[in-house]
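For this view, one protein chain was removed and the others were kept in their places.
Presenting subunit A:
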Amino acid sequence: MNLGLMFDALVVLPSGVGLTLILTVLSLTAGFLLSVPLAFIRAFGRPGLSLAVLAYTYVIRGTPMLVQLFLLYYGLAQIEAVRASIFWVILRDPLWCALLTFSLNSAAHTTEILCRGLQSVPKGVTEAATSLGLKRFQIARLVTFPIAFRISLPAYGNEVVGMIKGSSLASTVTLLEITGMARQMVSTTFAPYEIFIVAGAIYLSLTSIAVKAMQFLERRLSTGDRPTRRRKARLRPALPDHEITTTPLP
């Protein structure tokens, strides 16, 4: 162990944190925006459409992200029409390719997560909303989605952590985020231990912060906790709690 080198790495590597965060945040945002309509189609859409969305998520979730990244970055160049089109400016750039791959990947994962959340919204809630005269879009926006989002939050936290870790694949298409910087440093210093351990520590702190943030969000958005229940009880103390009601002994 060379502590001097580790210190060097600790000074150099944080300059890759920016790119890692950009890749993660933009892909998560794009993926989320794409996944909301897809999740609704997957959960409540017509069978044909639902199956189409399932095919998309199945293929994306069933293949390694590395293959997808190489398909976009190296593979698309084989088609002459792609190279001639205006999209070539985007598809030629490793950053855009990485962003596109990560977004599509995140969208597939988030769609499945949100779909499970949407399906576990109690039927009575939507029926109550219908009986209040809300339209279908209003029900989706005001009732179904907020409840489903809250249900899917723990699983979505895993997806956020997975995306931070997945962004390390960008180093394979020459991008210099944390892993890319670390690999470059290793190739000049020949000290893999020190530098990769420092890089790992940086990733660990990023994922820990993400986990803490998601837990905070979960606590903020959670309902049916003690504080709210207590407030309710203060307003209407007459009815006993469900758990306390005594059942006749057999």
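Following the convention adopted for this analysis, a residue touches a chain if its C-beta (ideal position, glycine included) is under 8 Å from a C-beta of that chain, and two chains touch if they have at least 3 such contacts; residues count from 1.
Convention: contacts and distances are computed from a predicted model.
Name of the non-displayed chain as stated in its UniProt record, restricted to "ATP-binding cassette domain-containing protein", "Electron transfer flavoprotein beta subunit/FixA family protein", "Nopaline transport system permease protein nocQ" or "Cell division protein FtsW, lipid II flippase": "Nopaline transport system permease protein nocQ". Among A:Y56, A:F70, A:W96 or A:F149, only A:F70 touches the chain that is left out of the view. The chain omitted from view is touched by exactly one of A:I79, A:V125, A:L142 or A:L221, namely A:I79. If you put the missing chain back, the residues of subunit A touching it would be 59, 62-68, 70-71, 74-79, 161, 164-169, 171-172, 179, 182-183, 186, 190-193, 196-197, 199-200, 203-204, 207-208, 211.
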